[in-house]
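Every protein chain of the complex appears in place save one, which is left out.
Moving on to chain A:
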């Protein structure tokens, strides 16, 4: 009886004033309820649920005032990398130039949605395929050179892709052949018969010797370029494979096709019985061809995909659960997607009617900038190895460079020239690993100049890992923020 009306009891003690008793009031609940009322207007569909909840809470609160308890033995503070845990001062929004920084002429470039004719290698050389010819543009000294002009019967060139070592280039042809060239010696190393019986619309290197080809017949094949053999193939697409991207740790392959499906393949799931492997995930939400695919560099297991003319959406996927996290209608076909390595941003290139490039803030997916310039759909997009500049090409026969990604955190902001942010620092790192064969001391030296140091270390570790037959995982942990860390966020884990 007494417990039901505690307030009345107190009123008898205080004759003429109601002095609220703090310990009997549930402030948390009260304030939550008051503020919840204001935000109710934004969620009309839940309003009836809220009012029911509110009434229930009122009833509960009237009967049972609550105590708020906290556990005494607090857990240890999360261990941070050796850095001062000061909150970062909020940065002012950076200036994004609205026009292209440079424009080059790209005559005869093909206007075909499924092709991948542009790629920027980590040696800072850009390759572009113009019908039957492949040109190399050296971004450091701004010089152009023609690499190869393929025969009429083999051409046109349908895809180009740089090997992670920065010197080899794979060229996919309409005749289903793939040529691998050494761009430093300027000679062809090998020709692969991809086995597609149709043009090779997309290429992706897993490491410096495994090249994955996607064909216009929907088949995806893993090739070993050293021995010119097929390792295995992935069957699933029923139409051209326009988009093909390996995840940054090399374990998962994302493929997008003209059949509107995005497949995810696991590299380790090679079935012993047959030469073809089943997919890990199948995403059928897009309603148009999916060419734009991009793995997030700062958040593991996050993939962004973009749909073509009939779909126009960018969708974000969680690879672990296979769930779609977000979907944004952009209003225009999405031809290519790139993640910003320096900030949490996503860049998309579009077609009609504005042929723009849009920069989105992640994860809110708020439009930060829209860059115009191209006069036809921006089919091909790639970014520089230092992550500052983006190159785009379209059927209006221009190749444009945009300074849209800002400067990386490690370098001082001196000027806006895209390639002048050279870090002339010699970084010596000695990393000790122990493999099954005994301790292996790995020393990597990165000379930062025209080449990106990130790429150089990655390559160094991959080639060394090949020698001691144990791959290293080089991955990003976005939660490590250490301004003194040489490779912010880079975590190296040996696999045992």
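Keep this in mind: contacts are C-beta pairs under 8 Å (C-beta built on N, C-alpha and C of every residue); 3 or more make two chains touch, one makes a residue touch a chain; residues count from 1.
Definition applied: contacts and distances are computed from a predicted model.
Chemist: When you check the chain that is not on display against UniProt, which of "Mitotic spindle checkpoint protein MAD2", "Two-component response regulator", "BHLH domain-containing protein" or "GUF1 factor" does it turn out to be?
Modeler: "Mitotic spindle checkpoint protein MAD2"
Chemist: In the complete assembly, which of A:211, A:241, A:294 or A:316 touches the absent chain?
Modeler: Per the contact definition at the top, the residue touching the missing chain is A:316.
Chemist: Tell me which of A:145, A:189, A:352 or A:366 is the one touching the absent chain.
Modeler: A:366
Chemist: So that we can see where the missing chain sits, which residues of chain A does it touch?
Modeler: Where chain A meets the chain not shown: residues 3, 24, 26-29, 31-32, 35-36, 39, 43, 46, 49-50, 53, 56-57, 60, 64-80, 85-88, 90, 93, 299-300, 316, 318, 320-321, 323, 325-326, 344, 361, 363-366, 477-481, 491, 493.
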